[in-house]
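Below is a slice of the complex: some chains, not all, each in place.
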Amino acid sequence: MGQEVIEDIRKDYVYDLIENGKRADGRGFLDFRDIVVERDLINKAEGSTRVQIGDTVVLVGVKVEPGTPFPDTPNKGVLMTNAELVPLASPEFESGPPGEDSIELARVVDRGIRGSETIDLEALCIEEGEKVWMVFIDIHTLDNDGNLVDAAALGAITSLLNIDIPYEQYGLTGKDTLHIRDTPVAVTVAEIRGNLLVDPNVAEESAATNKLTVISNVDGSISGLQKSGSTGLTEEMIVKMTEIGIEKAREIREKYLPKI
Amino acid sequence: MKEGKIELIKDGARLSGRGFEELRPIKIEVGVLKRADGSCYFELGDNKAIAAVYGPREMHPRHFQNAKRAVVKYRYNMAPFSVDDRKRPGPDRRSQEISMVSRKALDPVILRELYPKTAIEVYVEVLQSDAGTRTAGINAASVALADAGIPMRDLVSSVAIGKIDGEVVLDLDAKEDNFGEADMPIAMVARTNTITLLQMDGRLKKEEFERGLKLAMNGCRKIYELQKAALVEKYSKNGNGA
């Protein structure tokens, strides 16, 4: 009860600001908070990245291990993406098996990488039908001040770059790096009372009637979309959000990601 | 998506003979279940889905009640025999995500504020699957909600577009989905032209996306007419109009 009232007050505060063209931290509607990307902090992972966007912190680790291919794709490596919204990261997160939010987070990041064919899965076949490389992307949230998905997606693609495949560690002969063919970047655009703004913090997220995550690629194409939120969006709004998403992704890519 | 190569468009036509902007055959039956408060059977090509609605009824556990409005539950489930390789019973990550986005696709049209503290439960069973089951499920659920007498602003209609052999086409079947380049399901409130579900998988150029969005919206409008017709037929049969 009390919590609902506080929630409403918080939302009203966001609405007031937005309707006056402002955000609590002084950003423009189309500005991201400061982004800090740190690579290779975890020596047990083949690739790892800490991404901080404002006060949101996500740690992504990539492990590469040999395993069995799926029966219907015997000559392809396997990509598995998992996200844990650990209760350390937010008073709203709870212990227990993954809820729908963490499943959605993992699946959206996964689809962005899969849809853009970022990883050459065929290059990960060791022995057809028997043994392939499995790439595990694990998203570990550390501090949730909103927009986990953009942070997680940026952490995932950054971690995938320059990975040495651990042949030797598993007694296999060979030497190769993980082949990366694109750098998909996710940008989440929130709609709050008709205004569009990127990179919502947690207060803005709960005030937002709708969000659209746009994952786009080097060539400007889209490799993933996910609408969330509890009301509808018009065609015009969606098209505008997509344009914003692609444009902001281009900026982030230029600043934080190498050329492929 | 994208398993190997196969020609999906030959001589300008889809393998099924359908036009680029043509839906698969649709069959809708309203009120097919006795125990449910509302129900609908929906066929979309080789997809067979059935939806049941229960409620508004007491929300258990109370902990999850919302003091201001009804809580909508949505469970998308596949029968083990609905797919090529038997599916293990029970929810998996895919079905949990589909349940969530489907619930959010319907939430905006349900007058939830009329029934605080209650649950409105939507159950969708996929009996046969051939790509597009989430859209078939939403279409069925929307009609089942109406059949259950749940007050709604409008129906929700849903369909996917995709890209095959470089062409943007409506309503992919399983072969097109497996070997195509992109799949984008949407759900729409036809009367207001607002999109309540939008997902995308694969890769689309911006122009293709925009064209596809329009195409999908048109598809939804066609489905909307069929949904309304099915409800009219049901209620005119029952002698109480529509």
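Letters A and B mark the chains in the order given here, with residues in each chain numbered from 1 onward.
In this text, a contact is a pair of C-beta atoms (placed from the backbone, for glycine too) under 8 Å apart; a residue touches a chain by one contact, two chains touch by 3 or more.
Quick caveat: nothing in here was measured; it's all calculated off a predicted structure.
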Write the complex's composition as a formula over the displayed labels, counting all copies in the file.
A x3, B x3
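Methods note: only the chains that are shown with their structure count from here on.
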Just curious, how far off is chain B from chain A if you go by their C-alpha centres, in Å?
26
Which part of chain A faces chain B closely enough to touch in the complex?
1, 4, 71-73, 98, 100, 103-104, 106-107, 111, 114-117, 212, 217, 220-235, 238-239, 242-243, 246
Under the touch definition given earlier, write down the residues of chain B that touch chain A in their complex.
1-3, 67-68, 85, 93-94, 96-97, 99-101, 104, 107-108, 182, 184, 188-189, 192-206, 209-210, 213-214, 217
